[in-house]
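Missing here is one protein chain; the remaining ones are kept as they sit in the complex.
And now, chain A:
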């Protein structure tokens, strides 16, 4: 019940905002209030959560009995951190939007709808329900980009919609494949996991896995399905980019751990090496292309491809370890570490990239451009910006003490035994990321003061309270995870071990 309230509350609040024609200013505050309540609800959820207890707060209601699809939601150690991430990041975006945005009422309503779709996807334990929320997130994001973006926003929004919709239909085909392989037929994730479909028919299972992987890879995004991402990010408003990178990409990676891996364990084992390869290619490709960007936002967008590559590296290694352990020795404890690292990486990336995009938004507000060539020497002119950007950048490049390090270290440590070459190559990706972030810091913060034409150097203005309140919690949480990783790992670990056991069947 609590979970249902959590999922549906934002959308209902959004509906009320629009239907009741709430005044603009009040709508912005109502959004902040709603997201505060959501943060509170997630905290309550976390408080009552038993890490070793499997699915909790689960509710199952009849929905489409003929195909055994139901309204089935629940939380485990894999989804709880992501629910928390969603709640926090949307809260930050709500605060960020207090700075003023055109048409605040519909803006707030769309983001509240978007929040429901994200929370719903993480909570869903039924394929159709998962697909419903997954697909609606695309619709809501399309309108956010088309309505509040800048630059060539309509084209970017259209590309985003068409491309990710193609991905979601591939995913739907995969779901239908899972359904047809189950006995008795069901769309219920828990039942599909208990009795994996297409067991013993490796050919069909491979095709179904392919559909799932393509569908999720578009959303994640993984090379070569990432081309929608840079334009969408560049032209979306700052809070839109933060949500898109911070939460929406996680819908893709979460799909792997919630659906693809446990329902098709054999196929995941067999194709684990290839998943690792896709991950490593994304790591390198994302880093290299990011290095070539001369626009801050595009650079951050490509580092997302890089960071999601680590997640896939870890998850693929789980498959490889499970396969190698199939001779009776069981998967090494390393697999659990890799899976934990992958989930922690999702959370970490959400916090840090969310912060990075909001910080980049500060530049847009002040100068209307993200080009490196147009900015310089901001350390003195905008010290608040410099600090926030530096912390987020160091976190993103994997500096110890921040969450990125914890995540990437676990992924590498867990994967090393299974896929040593891949890990060595991926570490090169870390070096590249470090290089590109340091270069960005150097270009933007050091040297002579440089601002875009027409901007008064004295009038840049300090970082406002609203901006600070929106960004600092994200960085603070990242530091918290970096210094006290057990807070997160204690919740994720048991669930990740459970996932490994399922893959190793």
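The criterion applied here is as follows: contacts are C-beta pairs under 8 Å (C-beta built on N, C-alpha and C of every residue); 3 or more make two chains touch, one makes a residue touch a chain; residues count from 1.
Here is the rule we use: contacts and distances are computed from a predicted model.
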| item | value |
| --- | --- |
| Name of the absent chain as recorded in UniProt (options "Germination protein", "NADH-quinone oxidoreductase subunit N", "Na+/H+ antiporter subunit D" or "Cytochrome B6") | "NADH-quinone oxidoreductase subunit N" |
| Options A:27, A:125, A:146 or A:257, residue touching the unrepresented chain | A:146 |
| Selected from A:158, A:371, A:390 or A:479 as touching the chain missing from the view | A:158 |
| Selected residue (touches chain absent from view) among A:179, A:225 or A:405 | A:179 |
| Hidden-chain contact residue, picked from the options A:106, A:206, A:273 or A:464 | A:106 |
| Touching residues (missing chain, whole complex) on chain A | 62-67, 69, 102-103, 106, 128, 131-132, 135-136, 139, 143, 146-147, 154, 158, 161-162, 165-166, 169-170, 172-173, 176-177, 179-180 |
